[in-house]
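Missing here: one protein chain of the complex. Every other protein chain is in place.
Read from first to last, the chains carry the letters A and B; within each, the first residue is number 1.
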Amino acid sequence: MKRDLHDLGRHVAKLGSRGASRRAVLRAGVAGGATATAASLTGSRHGQRSARAQDAVTISYGYWDVTQEAAVEAQIAAFQEANPNITVSAQVTPWADYWTKLQTGVAGGESWDVFWLNTANLPVFASQDGLVNLQPLVDDGSIEVDAFPASLIEAYSYEGSLYAASRDVDTIGLYYNSELFDTAGIDYPNDEWTWEDLRSAAEALTIGSGDSAEQWGFAVTTSFYESLTGFILQNEGRYWNDELTESQLAEPAAAEAINYLSSFIDDGLSPSTDVQLTNNPFETLFPAGRVAMITGGSWRPKPLYEANPAINVALLPIGKIRAAPTHGLGHAVWSGSQHPEEASQFVVFLTSAEGEQILADSGATLPSREGMAETWLSTVPEVDLEVFIETVTEYAVAIPNGPDGSEWSSAIVETLTTAWGSGGSTEDLPQQLADAANATL
Amino acid sequence: MMSLEHPVSATLTPRPRVEGERAAPRWNARRRTAVWGFLLIAPMMIGYTLFFVLPFIASFLLSFTNWTLLSAPVWVGLDNYARLLRDTSFQESLQNTVALTVPNVVLRITISLFIALALNTKLKFRNFYRTLFFIPVLTMPVATATVWQWLYDPTYGPINAGLATFGIDGPSWLLQPEWTVVALLVVLLWGGVGYDMIIYLAGLQGIPRDYYEAAQLDGAGFWRQFRDITVPLLTPTIFFLLIIALINSFQVFDLVYIMTRIDTSGTTFPTLVYYIYEEGFRNFRMGYAVTLSWALLAILIVFTVVQFRLQRRWVHYE
Partner (left out) sequence: MTARGPSYLIKRLLLHAFLLGLGLLFILPFFWSIGTSLKPLRELFSVTPAFLPEMVRWENYVDVFDQVPFTTFYLNTIFVTIARVIGQVFIASLAGFAFARLRFPGRDLLFILLLVGLMVPEQAVIVPRFILMREFGWINTYQGLIIPLIFSSFGVFLLRQFFLTIPPDFQEAATLEGANPFQVYWQIYLPLARPALAAFGFLVTLYSWNEFLWALIVTSTQERQVLSVGLAVLQGYQTTNTAILLAAANMATIPILVIFLFFQKQLIEGISLSGLK
């Protein structure tokens, strides 16, 4: 009994010293109290067992990107060193199976205590009580939201409370192959580029035409985030009306952007989706020098540069306005976790300067916490990564909201895939896209 | 009630009494057999009840709910079933599935029968041939999908390159639904024929050789032996393969999921189980996904019942 109380005291003190929330402390107190009562009722043996259980806790951590495994393991090692009583067991599950596993676990009552979440899934997880509300940790200063881009904090908030702590940030830029520009004798893309410049450069860089081309000037991909969204935002277009009840893709602003992208396919300046399906542009066509330009995410410089050192990056060409989508992953705590305090402690560590610094050092991705940029820039010094920093800090906006789930964006990608392939037609594509999106409501 | 009757009445037919056998009343023997029957199926039935029947019942109840998987299911009565009736995506996925299943089942069962017949003779290198046909079955699904994606590449793949030498402009195999069905069919056959071949070969081994010897003495040629001995005695195997191929083919998912997926979302050729997966795990509608599964189950049950009904006409048991 005495030992029990002693342990509880130590536990609370420890939580306090790590700056955990008052609510977490409160909850630990309640749990401890319940344990004490139970112990007094059932005898000390039971109490001692609980006490030991509090001593050594294992929490699980789910994430999907296997290429970031080293960074994740390094973060865990540092956390465990500082918290010898907590063991973090990490499991990487590839994206294609991640949600199946996560949702089965949540429904079945045994899932990861802490897991990666993207912004698109935050509203549904938060509104369905799937996540622990992290706002108390924000209120007591454990999670320093001011150190993160406001757009990401907003994206991970639901009804005024934070539900996932920002981990990293990404945006998109215009990648180009400098060697192909040199050969064609054209200037590299620069800050001043407009949509017209991109188009004329693509024409000059295309050798041959259509799917039999030897080289394409610009690859238009069907990626929702890396391709379509940037152009729609730059033309001041929108995906949905404010009530999220009607797609706005057929409205002039968005339609213009869509037709602009289609023109590259129609005029044979970009490989069609037929080619892209089996030759992933980022894994094959672009690094192999068959494509001169492509818009892509800020997590790509390292593998692209390693595959082809002629690759560099520039700002997205400017449209009506300068804009680019931004996104980032977050750490969420599962509401069914048996160890919410320890899980929260881990999330606090991950978002701390120390945790984010480890991520920056690894070069895996750009951490979202301020002050990490310098380290990240130095991981691939040959590529102009400043472009992404500039985009994130000055022009980037969060991915536009849509109805819950990924159904509507999947429908858009499916429609684009068909339209930009040999079996489809780009005629009236904006209307086709709007119809496809509306059909998912 | 469908009947699985077959001439297995050995224990019931009157037979000459052997010395030492006790004259037990017939109902007693019958009851003893029944008890043994239950005993022998008990391990299977207990496990099956636990791991299949209970989850079925749960999923049936869940089909009357709205279940995001993230919080408790909400009762919605027959809403999911009402939606099913007017869901065009469901109809589309069902059409795709049928378009794939019918040719797959027919071709698989026929092609593999002829390969098995050829390899059941005293042919040189037959073990080598069997291995050739069976290797696709052994290949891990990830490798299968990766390899075939390359073969089907519309611009650089060897299939379209081969067609080009005949002056044919090959299609975009994995993007145009009318060609995707052909492309998937070929991969299904490629990976399935060896499997059926093995089952056929094992079945062929069970046909007593003296039947053939007797037929040869009567001067029956290959085709007559095939028609009068092989096929009738193989009908239980054919029946088995027919049912299994139909069920498996209706549930095709992996191949569609890995091969026709662009980026991280969507396919231009959703099959029924693909649609179930998407609704349940990507669109937060497990209640509806379960309803779809029950629709699939109903379809398969109808097919199977019809086959069991028809089997009396053509399946021959010893």
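The working rule: a contact is a pair of C-beta atoms (placed from the backbone, for glycine too) under 8 Å apart; a residue touches a chain by one contact, two chains touch by 3 or more.
These figures come from a predicted structure and were not determined experimentally.
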Chains still shown that are in contact with the chain withheld from the display: A, B
Residue among A:80, A:104, A:183 or A:375 that touches the chain left out of view: A:104
Chain B, residues in touch with the chain not shown (by the definition above): 1-4, 6-8, 10-12, 15, 18, 21, 30, 33-41, 43-45, 47-48, 50-56, 58-59, 62, 69, 115, 118-119, 123-125, 127, 129-144, 146-148, 150-151, 156, 190, 193-195, 198-199, 201-203, 205-210, 233, 236-237, 239-240, 243-244, 247, 250-251, 253-254, 273, 276-277, 280-281, 286, 289-290, 293-294, 296-297, 300-301, 304, 317-318
Where the missing chain touches chain A, by residue: 60, 64-67, 89, 91-97, 100-101, 104-105, 107-110, 112, 279, 282-285, 287-288, 290, 299-300, 303, 307-308
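Note that only the chains that are shown with their structure count from here on.
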Chain centre separation (chain A, chain B; CA means) in Å: 40
In the complex, chain A residues that touch chain B: 95-96, 99-100, 103-104, 106-107, 124-125, 128-130, 211-212, 221-224, 273-279, 404-407, 409-411, 413-414, 417-418, 421-423
Residue ranges of chain B in contact with chain A within the complex: 67-71, 149-150, 152-157, 171-172, 174-176, 257, 261-268, 277-278, 281-284, 286
